[in-house]
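Down below is the structure, laid out as structure tokens.
Only a single protein chain was left out; the remaining protein chains are all shown in position.
Our next item is subunit A:
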Amino acid sequence: MRIALHALPWLVAIGAYFAMPEQLPLLSAIAIAALFALSLDLLVGYAGFVTLGHAAFFGLGAYVAGILGQQGWGEPISGLLIAAAVAALLGLVTAPLVLRAGELAGLMVTLGLGLMLYEAANKAAFLTGGADGLQGVEIWPVFGAFRFDLWGRTAYLYSLAVLFVLFLLAQLLVRSPFGLSLRAIRENPKRAAAIGIPVKRRLAAAYVIAAAYAGVAGALLAQTTQFASLDALSFQRSAEGLLMLVLGGLGTLYGALIGAAAFTIAHHTLSEASPQFWQFWLGIALVALALLGRGGLMGALRRMTRR
């Protein structure tokens, strides 16, 4: 029963590949959003550290993978790994700044870093293409065999496979003593320090891991669309990631997946139905959810299954 429940989201994801061949770009977008939400979940949901600038790592990953592809290194897997490493490095460098200050000040620092990177990418047009985006990205076939096709088949299966592997890794992580200590810090940092947990060091580790995850998500976007733009670095993306998490349910890995899927589909449908006005409906849905539904969609599912 439990195993069936765990397999369900992945079976749905594979089923969607066959059932909706004309919607593959949307499905890829969901998988990428899910990975981004997953990375935020590790930091916000488990460690309890809220950030408003997580798009910095997503965008950095996107530009690293994109520029690699543009400059003649289009091998996708190594592209992901390099993007992850660069994003992790930025996390490592900025972690002391972000963690130094108190909770609210730390939040402001994440916001500031995100805005800075956005403007830096905008100005560095020689490297990033500025407001026009990064043109001429070429990505080689996955494992030298699966070409990125026009219908987005390879793009979706590739994104889904990466999401799956990183999901399993995240699951290992949150169930380990390390993951337990992150939750302990979220629950009570005072006591966490009093049982010998080096609180700042653990939070820094979570921050770097989340940065690497977001970097991979961004790299996936650049590789599968063969394009990178300032969008990837925008505050909107950071905020949407948080919305997905709250929608799906903080601190549950499946919540991140479900939230990302629900948000992306709602975004897609609402913006098709009323292109000018869709954010209004999204706003209503979010307010209702925040007021009525504790624990997001995962919380609602749990309450239903318990009955």
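Just so it is clear, a residue touches a chain if its C-beta (ideal position, glycine included) is under 8 Å from a C-beta of that chain, and two chains touch if they have at least 3 such contacts; residues count from 1.
Going forward, contacts and distances are computed from a predicted model.
> Under which of the names "ABC transporter ATP-binding protein", "Circularly permuted ATP-grasp type 2 domain-containing protein", "Spore gernimation protein" or "NAD(P)/FAD-dependent oxidoreductase" is the non-displayed chain listed in UniProt?
Missing chain, per its UniProt entry: "ABC transporter ATP-binding protein".
> Among A:94, A:181, A:229 or A:264, which one is in touch with the chain left out?
In the complete complex, the chain left out is touched by residue A:181.
> Of the listed residues A:27, A:163 or A:197, which contacts the missing chain in the full complex?
A:197
> Go through subunit A and note every residue touching the omitted chain.
Considering the whole complex, subunit A reaches the absent chain at 172-173, 175-181, 183-184, 187-188, 190-191, 193-199, 202, 205.
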